[in-house]
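A single protein chain has been omitted; all remaining protein chains appear in their positions.
Right after this comes chain A.
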Amino acid sequence: MFNPTARQLQLFKVIVFIAALIPLGRLVLFGFTDRLGANPIEFITRSTGDWTLYFIAITLAVTPLRRLSGWNWVLRLRRMIGLFAFFYATLHFMTFLWFDHFFDLAEMWKDVLKRPFITVGFTAFVLLIPLAATSTNGMLRRLGGKRWQALHRLVYLIAGLGILHFWWMKAGKNDFAQPILLGSIIGVLLLLRVYWKVTQPKGRKVPARPAAS
């Protein structure tokens, strides 16, 4: 089975890091070359929202990939991918706060409280914050593996809220192709976990393996 050396793993991390910055780079490039279309803010909002969901889906794919392939090392890439989900979620939220509300917090709150579609997206974003904040090894040690893992299971809820947010964004236009596709992918990734939980023989637990590096 493939098992990278420490150097190879380091290289993978650099590659993933650079790849994860491509969506941002694309936005910057488009911004400077006038390719964001007639409504650049909308383009940026949609793009950062899409990528948040893609990165959440990739994060959720790590465990199934590890179990199905036996590549335990992919777990070492998960923290970075998860943090990129938070990174794009932050950009997405900032576009909303800046360009939709011009940092008028009172106005933003009105929107958050009044509109379920925004309430859900905002909640998902807020729930991501503790996950990002406890992503360091130090925080993992302080919380202890069990509690840390329990906290980070919030990502299942966040993924669900994210899809709902996307779904409602497309609702009323009856244009559900994208939320259905992404929701199905995330649904399968979550169902795999349920399946393993149910079929797993008692007493034999797959140890939680927090990334050590």
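Here is the rule we go by: a residue touches a chain if its C-beta (ideal position, glycine included) is under 8 Å from a C-beta of that chain, and two chains touch if they have at least 3 such contacts; residues count from 1.
Convention: contacts and distances are computed from a predicted model.
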item	value
Choices "Phosphate transport system permease protein PstA", "Chemotaxis protein CheA", "Protein-methionine-sulfoxide reductase catalytic subunit MsrP" or "Amino acid/amide ABC transporter membrane protein 1, HAAT family" - which one is the UniProt name of the chain not shown	"Protein-methionine-sulfoxide reductase catalytic subunit MsrP"
Option from A:39, A:136 or A:200 whose C-beta touches the chain left out	A:39
Of A:12, A:30, A:73 or A:168, the one touching the omitted chain in the full complex	A:168
Residue numbers in chain A that touch the chain omitted from display	37-42, 99-100, 102, 111, 114-115, 117, 168-169, 171-175
